[in-house]
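Shown here: the complex without one of its protein chains, the others still in place.
The first chain written gets the first letter, and so on, giving A and B; residue counts start at 1 in each chain.
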Amino acid sequence: MDWSFFAGVVIAGLLAGVMYSLVAIGFVLIYKTSGVFNFAQGAMVLFAALTFVSLHEEGVPFWGAFAITLAAMIVLGILIERLVLRPLINQPPITLFMATLGLSYIIQGAAQMLWGTQVHQLDLGIADVPLPLNNILISQFDLFCAAVAGGVVAALSLLFRYTNLGLAFRAAAGDSFAALNTGLRLPFIWAAVWSVAGFIALVGGLLWGARTGVQFSLSLVVLKSLPVLVVGGFDSIAGAIVGGLLIGLTETLAEIYVGPLVGGGIDQWIAYVIALIFLLVKPNGLFGQRSVERV
Amino acid sequence: MKFIRSEPAAFGLFLLLALAMALIPSDYLFDAVLTPFLAVSLAALGLNILAGYAGQVSLGSAAFMAIGAFSTYDLLYYIPGLPLLIAFAGAGLITAAVALVFGLPGLRLKGFYLAISTLAAQFFVQWVFTNFPWFSGGDSSGVVNAPPIAIGGILIGSPLRRYLLSLLIVAVLSGFALLLTRSRVGQSFLAIRDNELAARVLGVNVLKTKLIACAVSGFYIGIAGALWAYLYVRLIEPAGYDLNFSFEILFVVIIGGLASVRGAFLGAAFMVVLPLALSRAGAAIFGDTFDSGLVDISEQIILGVLIILFLRLEPQGLSALISRLGLKKKQSHPLPSGVSHEFN
Partner (left out) sequence: MNSIKRLSALLLTTAIAGAPMITMAQTMTPQSSTAQEQYFPLQSYRVGPYAAGGTGFFGGFIDYMNLINLRDGGVNGVKLTWSECETQYIVEKGVECYERMKNHVPAPSAWNPLSVGIAYAMIPDVTADKVPLITIDHGRTDSTDGAVFPYVFPLLMNPYSETSAIVNFIGSRSGGDDKLATKSIVVLYHGSPYGRETIPIYALLAKKYGFKLQQIEVPDPGTEQEAQWLQIRRIHPDYVVLRGWGVMNPVALKTAQKVGFPADHIVGNVWSNSEEDAKPAGDAAKGYIALTTQATGTQYPVIQQIEQTVYTAGKGDMADKSRIGSVYYNLGVVNGILNVEAVRIAQAKYGDHTLTGDQIRWGFEHLNLDPTKVQALGAAGLFHSIDVTCSDHEGHGLVTFQQWDGTQWHRISDWIAPDWALLRPIIEASANKYAAQNGITPRNCGTQVASN
């Protein structure tokens, strides 16, 4: 058994998982506070990445483009809350899910219409080269992503625990009627949540875009997030991280050690099988609190 | 008007209309509008039986259509001389069996499990058909052209004949679906969907009923896949049954109206005809001096907007909309959630 190879595989799997977690956190935010499974998160990632990279290519400096894109995502969040979610408040979860599906079509179309359909390179200045560590290769870029993910989680935890806004989020998540009763303005809270999710989409879009180039397929990252959420729990940020790591790890291990036996290319569906097993054993996910509602 | 309000009459009227369409001399109408409409309606009907009636959501309908398509191909390829209709029916049965396999564990648990399990099916099935050449008759590429088909010596080669065959199959199966929804089994479906515990108390065998729903749904979707492959696209490839397609079928059901046979057709009409109409309108308005891509993007946006509008304005779908216009006799069964259903 080649241990250094195995170690390399494990590390690569975990770091791949970090990238999934990043996108999953966006889902968790929205689900936690409004009970909506936002399928449009992938489209938001694409939109954010495209906006940023197009601005940057026109000459806008990095942080300027970042700020402008962030503003755009906030506006988008507010619009979504107002036009799509508020009118659908009392509908069953499947309706809301379908609405976010329709939303993803709109955002994807708008992104392509505004910024075109070409492929863009996104250079964050961090080369994707390995840091040789005892013959185990770890990519600089992956470490950077892990650091960013860690930073995002830390920031969110601080937000939730120590700010009024975070408190409001948790209240709305716990019991929206009670929250309303105490005078919390739910629409404002939801708009704020979507804006934060938009920020997460931007961060995710930058990191994924740097890795794969910014183009249409970026919106497909959402497909890997669903198993992550099932494993980690739909309403837990910690769960999103742990779930992502687990999925990334098992997926990579499965592809390398089981894949060749069956022809390869199994990492697309193996994540879902893992999710299924989890659902059988722990239906709420590892950290989920809210009982998973019937979709 | 009163005459139309009864179901068999409405069904018969629809059939007459569909047959009348056959008189219009337009290949485009059959090959690009009506035949896909029929195939999608049948798939939506299948999904509706599972989702609308038995209350279970499947996100992998397209994968089951793929199973139907490939099963038909394999039956016809490995059993020479097998009659076409038997192959279709066989494909339906095979799909029903696979649906049971994926559904069985999920049906024992509430709600979300089936959605994940069908999503897993979606990716798994695509992978299987791409990676195992046996399913494509040994062709390593996994893409096959549907060979010419005939029933009792009559070649089904022209757009008109393909349309008529689809119509025949869909009419028979819809009729059967209508009967099913009015039967005891159909009533059990609704009972389980609305309150599983109460249904159990009332003596409904919940698991068995759910399994029937799953199997029947699989049967219908499988045959829909066979129709799609053999009578419409005439190409059988795994990539054509992707997640997007599954979502489209789900849209059809939601927009058309859950728990409604009529809804499957209305929703399918919406989803099949609307993009075509938009695209034609775009071409007509802008002429040749437009970027064809731009029209398509706008189409995507418009579709998204319409879906959301629909969910906002009429969550029960087109079916309820039509009822509201007073064209159909409403049979309302008030239920805890205050939602009413029409039995067809």
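Everything that follows uses one rule, which is that a contact is a pair of C-beta atoms (placed from the backbone, for glycine too) under 8 Å apart; a residue touches a chain by one contact, two chains touch by 3 or more.
Source: prediction; values computed, not measured.
> Which one touches the absent chain: B:Thr130, B:Ser188 or B:Ser217?
In the complete complex, the chain left out is touched by residue B:Thr130.
> Of the residues A:Gln41, A:Ser54, A:Ser236 or A:Thr252, which one touches the chain left out of the display?
Here the residue in touch with the unshown chain is A:Thr252.
> I'm checking contacts with the chain that's been left out. Which of A:Ser54, A:Thr69, A:Gln215 or A:Asn284 qualifies?
Of the candidates A:Ser54, A:Thr69, A:Gln215 or A:Asn284, A:Gln215 is in touch with the missing chain.
> Which parts of chain B are in contact with the chain that was left out?
Touch set of chain B with respect to the missing chain: 21, 24, 26-29, 31-34, 36, 127, 130-131, 140-143, 145, 147-148, 232-235, 237-240, 266, 269-270, 273-274, 276-277, 279-281, 283-284, 288, 291-297, 300, 309, 313-314, 318, 321-322, 324-325.
> Suppose we count only contacts with the excluded chain; which residues of chain A make the list?
2, 5, 8-9, 12-13, 16, 112, 117-123, 127-130, 137, 139, 141-142, 208, 211-217, 220-221, 224, 251-252, 255-256, 259-260, 263-268
In this text, only the chains that are shown with their structure count from here on.
> Would you mind pulling out the distance in Å between where the CA atoms of chain A average out and where those of chain B do?
The answer is 32 Å.
> If we count contacts the way the header does, which residues on chain A are in touch with chain B in the complex?
Checking each residue of chain A against chain B gives 83-84, 87-88, 91, 94-95, 98-99, 101-106, 108-110, 112-113, 117, 223, 226-227, 230, 262-266, 268-269, 272-273, 275-276, 279-280, 283, 292-295.
> Considering only the defined contacts, which chain B positions touch chain A in the complex?
Listed in rising order, the residues are 55, 57, 105, 109-113, 115-117, 119-120, 123-124, 127, 130-132, 243, 247, 250-251, 254, 293-294, 297-298, 300-301, 303-308, 311-312, 315.
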